[in-house]
Each structure stands twice: as structure tokens, then as C-alpha cells.
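The other protein chains are all here in position, but one chain of the complex has been omitted.
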Amino acid sequence: MMIPVRCFTCGNVVGEHWDEFKARAREGDEDPGEVLDDLGVDRHCCRRMMVSHTDLVDVVSPYQ
Amino acid sequence: MSYRCSRCKRDVTLDEYGGVRCPYCGHRVLLKERGGDVKEVSVE
Partner (left out) sequence: MSEADFDVQYIERDDRSARVLIRGLSPAFANGIRRAMIADVPTFSIDTVRFVENSSVMFDEMLGLRLGLVPLTTPIDDFEIGDEVTLALDVAGPGTAYSGDLVSSEPLVEPADKNVPLIELKEGQRVELEADAVLDTGKEHAKHQGGVSVGYRHLQRVTVEGDLGEFDEEETRILRGVIETEDGEIVPTEAFDHDLSERYPGKEVSVEDVPGAFVFHVETDGSVDVEELIVRAIGTIEERADELRTTIAV
């Protein structure tokens, strides 16, 4: 629904970087891997949190 | 107990005779409103 605050595996705070990652890699046309390197999200456990995430607020909000 | 009709969005009060049905539009889906109190949640 919303990006998890922390990485499930290591506990690093990944939510912090979501807005920039979304703007540059999802809506922009930069390479997601390079953006994550740039943001300092190094470990693959934290990287999968960002790469595999989908925002669902827009999907569920009509059913309130 | 207060509810809100999901079709006409009007407030509905249920009594023991009418069954679960909106008296204004006849719709059978009612939503329960959130109470007015402060709700305390412990984070675990």
C-alpha cells in the first residue's frame, strides 16, 4: 500500500528514499539500479523493497 | 448504533423491526461509522 518504513530483512530505513526513487526511476527514465546506488541503498535486501513495491492507495481509496 | 447507507450516504438508525435496510432508498448495504472517542492503539 505505502512503501514500508524499513527493510524487512535488515531494518535499514528505506521509506526515506522512496519519493526520490519514484520520481527518478518510476516516473523518470533513469536506470533503477543506478538511482539506488546514488541513494546509498546498497544491500540487495533493501533494494528489493524499493524495486518490488507498488503504491496501492489510489487503488483502494474509491472503496472508502 | 448509527450507520450510513452506502448508496444514498444518508444516516440510518436501525430498529429491531425494519431489518438491515435503508429506509430512504431501500439499499441493503450499510456502513458503520467510526465512533467519536479517541482510540488508543499500542504498537507491537
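Which chain is which? They are A and B, in the order written, and residues in each are numbered from 1.
The rule is short, and it goes like this: a residue touches a chain if its C-beta (ideal position, glycine included) is under 8 Å from a C-beta of that chain, and two chains touch if they have at least 3 such contacts.
In this text the structure is predicted, and so the values were computed from the model without any measurement.
Go through chain A and note every residue touching the omitted chain.
Interface residues of chain A facing the absent chain: 1-3, 5-6, 10-13, 15-19, 43, 55, 57, 60-61, 64.
Which parts of chain B are in contact with the chain that was left out?
Residues of chain B in touch with the missing chain: 34, 38-44.
Following the convention adopted for this analysis, only the chains that are shown with their structure count from here on.
Could you work out how far the Cα centre of chain A sits from that of chain B, in whole Å?
37
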